[in-house]
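We show some of the complex, not the whole, and keep each chain where it was.
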Amino acid sequence: MKFGIMVNEGPYTHEASDTAYLFAKAALEKGHQIHRVFFYHDGVNNATRLTEPPQDDRNIVARWSKLAAENQVDLVVCVAAALRRGIRDENLAEGFRISGLGQLIESGIQADRLVVFGD
Amino acid sequence: MLHTVNKSPMERNTLERCLQYAKKGSAILLIEDGVYGALKGTTVTDKVRKAMKDVTIYALYPDIEARGMQDRAIDGIKLVDYGGFVDLVAEHRNVQSWL
Amino acid sequence: MSETTGGVEMQEDVSGVVKKFLYVNRKAPYGTIYALESLEVVLIAAAFDQDVSLVFLDDGVYQLVKGQHTKTIDVKNFSPTYRALEGYDIEKLYVEKESLAARGLTPEDLIVPVTLLSAAEMSDLMDGQDIVLSF
């Protein structure tokens, strides 16, 4: 099955971005496909390459990048939400791309399910 | 239909609204701080028990365990891991996240 | 309202498919950005020829209240945009009766004409959707 995922909260601040990641990972392990992960609202902050969490903590941004590289997952950051919050190409982590809200609607159309993770 | 609830029922009206909306035969999955709604002995336990006559309630065990609530889930609530969460989404036609 | 409609150029991929999209608004305006950014999604969604419905329940009904004046909090008043939705062929706006009543509001207090539904009716509506986006 093809899943679309929407992530609406920033990393560390809210568990939503952890849950979304662990859901995506479990779906891939079960042989499903992740059509796209769309980052909206504060979710765009998942895409900053400047993050540097404490050494004994998970690196949420790097974890997304790795998931994308290993499973060809399309990580899309909403451009309008990103500009408001200071996410641009210059601080964008690997594996993410910035695009429009149309990518979210498209994911809703093309995926079999769309799951929203937020606050 | 699958409903997910990720807020503590002690603090917000989210679970209560979800219980009103969930139709007979539908499923509710409690995740994140929503798992506090799955516990015995709280002020919302009775409300949840009553709802279980009509809907199936699931709770994400990793979130229960993280919060030290391993032995406190209401009998009859089904505990699932992230794989089980994925299955629930796959099994239902649509998902409403009560944010 | 939004800078871009990126992805619209890819509509070919999805032409022919019409899904039922439901936008669920449960949060008050201005206290958080969800209401505004939800509206931005809806405006983009209009370009995709899908079956779009908006529901307002709980504090989401506050989004539609007339007479918002945001100058003194230095924030943009986005409530007139709800009136523009009709021009985008987004006409299915539903408000939960119970939420309105709990807040002492009536349909006359709202900036746009809406269809009132009871919670039970709204639950039916929700149940019949393909995609539910919650804000």
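Here the chain labels run A, B and C in written order, and each chain numbers its own residues starting at 1.
Here, a residue touches a chain if its C-beta (ideal position, glycine included) is under 8 Å from a C-beta of that chain, and two chains touch if they have at least 3 such contacts.
Since the structure is predicted, the reported quantities are computational estimates derived from the model, not experimental observations.
Student: If each kind of chain appears just once in the picture, what does the full set look like as a formula?
Tutor: Written as a formula in the shown labels, the complex is A x2, B x2, C x2.
Going forward, only the chains that are shown with their structure count from here on.
Student: Report the inter-chain centroid distance for chain A and chain C in whole angstrom, where each centroid is the mean of the CA atoms.
Tutor: From the centre of chain A to the centre of chain C is 24 Å.
Student: Take the average of all CA coordinates in chain B, do the same for chain C, and state the distance between these two points in whole angstrom.
Tutor: Going by mean C-alpha positions, chain B sits 26 Å from chain C.
Student: Chain C: which residues touch two or more other chains?
Tutor: Expected reply: 130-132, 134-135.
Student: By the touch rule stated above, which residues of chain B touch at least two different other chains?
Tutor: In chain B, residues 94-95, 97, 99 touch at least two other chains, as defined above.
Student: For chain B, which residues count as touching chain A in their complex?
Tutor: 6, 31-33, 60, 62-63, 81-83, 85-87, 89-90, 94-95, 97, 99
Student: Along chain C, where are the residues that touch chain B in the complex?
Tutor: Within the complex, chain C touches chain B at residues 24, 26, 57-58, 119, 122-124, 126-127, 129-132, 134-135.
Student: Spell out the part of chain B that touches chain C in their complex, as residue ranges.
Tutor: 1, 13, 17, 20-23, 26, 93-99
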